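One protein chain is absent from this view; the other protein chains keep their places.
So that you can tell them apart, the chains are marked A, B and C in the order they are listed, and the count of residues begins at 1 in each.
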Amino acid sequence: MAKKYKYVTREYKRENTIIDFGDLKIGDGSFVVMAGPCSVESYDQLMESAAIVKKYGGSFLRGGAFKPRTSTYDFQGLKEKGLEYLREAGDKYNLKVITEVMEAESIKLVSQYADVLQIGARNMQNFHLLREVGKVDKPVLLKRGLAATIDEWLNAAEYIVAEGNHKVILCERGIRTFENYTRNTLDLSAVPIIKQISHLPIIVDPSHGTGRWELVKSMGYAALIAGADGIMVEVHPNPQIALSDGEQSLTEKNYKELMENLEILLPAREKLYSGDTGVK
Amino acid sequence: MAKKYKYVTREYKRENTIIDFGDLKIGDGSFVVMAGPCSVESYDQLMESAAIVKKYGGSFLRGGAFKPRTSTYDFQGLKEKGLEYLREAGDKYNLKVITEVMEAESIKLVSQYADVLQIGARNMQNFHLLREVGKVDKPVLLKRGLAATIDEWLNAAEYIVAEGNHKVILCERGIRTFENYTRNTLDLSAVPIIKQISHLPIIVDPSHGTGRWELVKSMGYAALIAGADGIMVEVHPNPQIALSDGEQSLTEKNYKELMENLEILLPAREKLYSGDTGVK
Amino acid sequence: MAKKYKYVTREYKRENTIIDFGDLKIGDGSFVVMAGPCSVESYDQLMESAAIVKKYGGSFLRGGAFKPRTSTYDFQGLKEKGLEYLREAGDKYNLKVITEVMEAESIKLVSQYADVLQIGARNMQNFHLLREVGKVDKPVLLKRGLAATIDEWLNAAEYIVAEGNHKVILCERGIRTFENYTRNTLDLSAVPIIKQISHLPIIVDPSHGTGRWELVKSMGYAALIAGADGIMVEVHPNPQIALSDGEQSLTEKNYKELMENLEILLPAREKLYSGDTGVK
Partner (left out) sequence: MAKKYKYVTREYKRENTIIDFGDLKIGDGSFVVMAGPCSVESYDQLMESAAIVKKYGGSFLRGGAFKPRTSTYDFQGLKEKGLEYLREAGDKYNLKVITEVMEAESIKLVSQYADVLQIGARNMQNFHLLREVGKVDKPVLLKRGLAATIDEWLNAAEYIVAEGNHKVILCERGIRTFENYTRNTLDLSAVPIIKQISHLPIIVDPSHGTGRWELVKSMGYAALIAGADGIMVEVHPNPQIALSDGEQSLTEKNYKELMENLEILLPAREKLYSGDTGVK
């Protein structure tokens, strides 16, 4: 099938798109870490998580206030209360806030609290939502769909950019395959592919990409060396009691080790790719 | 992972759910045929299609007024004008109208024209949309997602039913696999599986399930014999000039042959499964 | 990638290849049933199975003497003793014998006992084995590989035919996908595809294709109506104690029901496709 996307290609724009947050950037050769719990579960849980994220050098606080869940009977998030906690934690610890927006009706609300709007994997081809986030002045993190090809993913990004919002960050988070040892199969080759055909920044989510905390560190290192602009990982003060995704969440100890090792890898990476940077 | 759905199971409700449209029913052992063009392209194209659908015994007119397209640059449908044409054609030829609703904001509008609301494969886990169609008094056809397991599909149906709308029709339309000879891999085993664990009716879409018109007939026959409550097929007066899905659309001649053969198979099927019926 | 196969195509040979066993044929429009246990486990188990297979109209006895098993610690088959039992049962009940040959070294031995040599899914691209069975005068049943495309499957068949053995029967037995409710995803669209591009007969194995006995009947009916030349099913006098594949084996009662219903479907099928037939 023919490619259709245009604005998101290197042919259209040679130089990397850089998303500018003032004190930090995505896509400029630096490596950002977005971390936090899967769901905002309580004020204390989130504040504790944010403290950990900041302590070892993360720059974005992630956390779901509205949660897309396979079952309608699962915990659906704290909703606006969750957004308030995220903003308060972000302000207190000087972390940018990224959280998911699940429907067009909530874009305005979520935008009041978040620095980056996340489009989840299940909504990658929710074209109405894509068009609507394309109309706001807020960076958008677009997760790859569970069964989306690279081409479909870039076409989804084009939906956003074509509406006028050029601040799109792609996020590889694993695809669905026959392998069941991992929750998904993390497709790290997406990183050099995107770098080759698009100017948009790309980050990697090894937590969803593997579904197992013990694989998150190695895959985080590999993502950095493959040329990603950052990673998104789940961190929880106490994964055993997490309301969702406990088995893929890092403890403080593991997160600390991850961050220290990313720091070690950065100088090596700078020699491989052009970059000016540091883990942020 | 644990199943969560409840209302959609045979344990909860032993007897088949029957969707009652007055003069015809889905799920009562009859076999319904939903047919029409992929997209409503023009008044004439739709009227001509509807005439064909009716002539050989179809009972539902399908056609997209709002089209979910991989690329934002592809034809997106005639929108409300398309809905008007669908209603007029449905009334003229005494066909029920089924068409896709892509976002919660459009449910009210689409409901004014359609007899059945279709949720597309890409929206199978658009949970907001599922909840909202769960609140209206209109049958919903829920297509299986491209990479959705049977369990996820039933959980999606549960989202609708849990809101109060029990009139859900499932639609198997092929899943994404490595095979590229066909557009998708039609999973006909979904029919007996659904019949076993759920009381909801299930129909099959061999047009999207294969992506090739020359396979649609055989797969339609097989769907009937596997126990499906109906099929949905794409019919176009002139597939070569269709704005979308031309290669998987039946001509009048092929549709006629399909309908005649389904009629031949019905008595045989009645001996296999309990059923009272005829192709409608 | 370019197709390479030639001898197996309709372009090369217009009319269907018919495998002639004297009193019965495959590919002539009839519908053959190959049935029996997954593994030959004992003399009594096999004789009892063969009696059941014959009683309700099957014409081929299947059973593994050499078993390809994922683990080296699983039951590997009775080997030559199993072949002897198969031949004796085949002779006693006038059933053709089909059994798997796993390596070139065993072709001669297996050929002494079997009427059809089966190449298993895991060996579909064991090119040495393909070439060697291509040199013997014995029909070969070539199962589709777990992750083989239609093109690769036909190329594998071409390996056999190019060596001189034209008696190849294809067998669709399910492909590996993300769905885990079933053991594999049975790709019934392979039947009309093969009929379209090849003159070779094709049968369907709904036992491996689904991995669940309660789905075998429906998928068997669907295979017949889709145009297959036969089915292969697992039947066991006592599935609960089977050494392998118990959960996908039919009991005598279920096999009886399957055979009776196939008989019902045959006249309907004859009206759809050209055929002269009867369940054999």
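Quick note on the criterion: contacts are C-beta pairs under 8 Å (C-beta built on N, C-alpha and C of every residue); 3 or more make two chains touch, one makes a residue touch a chain.
None of these values were measured; they are calculated from a predicted model.
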| item | value |
| --- | --- |
| Among A:G36, A:G120, A:P201 or A:G227, residue touching the chain not depicted | A:G227 |
| Which residue of C:L24, C:M47, C:A104 or C:L266 touches the chain not shown here | C:A104 |
| Hidden-chain contact residue, picked from the options A:L61, A:L186, A:L243 or A:M259 | A:L186 |
| Residue ranges of chain C at the interface with the undisplayed chain | 1, 4-6, 68-74, 102-105, 122-123, 125-129, 131, 146-147, 151-152, 155, 158-159, 162, 176 |
| Residues of chain A in contact with the chain not shown | 147, 149-151, 175, 177-182, 185-189, 191-193, 196, 209-210, 214-215, 218-219, 221-227, 261, 264-265, 267-268, 271-272 |
| Contact footprint on chain B, counting only the chain that is left out | 147, 176-178, 180 |
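Keep in mind that, in the parts below, only the chains that are shown with their structure count from here on.
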| item | value |
| --- | --- |
| Rotation in the CA alignment of chain B with chain C, degrees, nearest 5 | 180 |
| Centroid spacing, where centroids are CA-atom means, of chain A and chain B in whole angstrom | 35 |
| Centroid distance [mean C-alpha coordinates] between chain C and chain B, Å | 34 |
| Centroid distance [mean C-alpha coordinates] between chain C and chain A, Å | 48 |
| Sequence positions of chain A contacting 2 or more other chains | 176 |
